[in-house]
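Omission of a single protein chain aside, the complex is shown with its protein chains in their original locations.
Here is chain A:
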């Protein structure tokens, strides 16, 4: 049973049920899912083995003193649900006055999303990057990494553009962070595909954030630069076939970027968009891959995640990959439901993105530039809309010739 990358992929009860039914789960053991799914335990486990973690306060250590210990971590701080993931229920607090109210809100969201209201707080690193490392283990002590992914382009803690290699890392730093990730995976005798996420500070320090015990949405960028089919690897490992590559054989070639195409209106406060898909034409060509979940005639509703498709490109270097990504996203035609393609293109064109000078705050800091309306094309839109409006054109055509000659008659 391959669980994809949804909630079932990290649900230990689901794995137990499969085991009881004699079905092989493609992924790690339930114990590892349990450990890494509990951020508090995961953090303690990683810290105890000498890997770097950020200053924090954990509610469970002593609930009565939690607020006081949270204060002692210092501002700004980040409140997270212990059972959380994917940015849900996380709150940044910058001043003491807001602390207790934000704790209550985070607790309520944690209960609702995860059935668990326990929290922890962590020092919020200013201008952080989010860098994660793909790991693969055979469950018999052998672990390799498939290099890093830079995932700093986030909106409200949701990644929307990912790339590899990270423009932030020197070769030495890259080796260090990747080997740290492999070490953490080795410490749990990891089986299958996993991702170790780190916060990367401007001074080059990095801290363990969490481990996702599943395939990630952004795994294709790793596939593009390593040439390794991660899903095929997962199946091979689950079937007992072990790892197909030694560490020295896993190389990064070129540069890959993934764009998440979402149904939302970036120019109207990112309102979720709904509608019927009327026309789709995917970009094609060398170094362009589209993983899509939509078809013409399909309906996009708010019942599901707003991500409709992923556009992944590969280039020989970062500049080449960006150019290819821009051409591809501009040529990606999706009509009938509003998507964020224009916004993604604006990010790719931004000087800070081009230079690699980004952090997880980039999208918020540059929001005004990124959601600015481009050149005024209203005349074109108005004319094309009027002339493609069948009822309107027919009505105009039926107006007797004499009135026509009077021009734009109004009454």
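Basically, a residue touches a chain if its C-beta (ideal position, glycine included) is under 8 Å from a C-beta of that chain, and two chains touch if they have at least 3 such contacts; residues count from 1.
By definition in this document, contacts and distances are computed from a predicted model.
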Identity of the absent chain, which is to be given by its UniProt protein name, from "Short-chain dehydrogenase", "AMP-dependent synthetase/ligase domain-containing protein", "Biotin/lipoyl-binding protein" or "ABC transporter permease subunit": "Biotin/lipoyl-binding protein"
Touching residue (missing chain; options A:72, A:205, A:323 or A:393): A:393
Among A:29, A:134, A:195 or A:341, the residue in touch with the chain that has been omitted: A:341
Full-complex contact with the absent chain, from A:11, A:252 or A:330: A:330
Chain A, residues in touch with the chain not shown (by the definition above): 87-88, 105, 108-109, 112, 156, 158, 264-265, 267-272, 274-276, 278-279, 281, 302-303, 306, 329-331, 333-336, 338-339, 341-342, 345, 373-374, 377-390, 392-393, 395-397, 399, 401, 404-405, 407-410
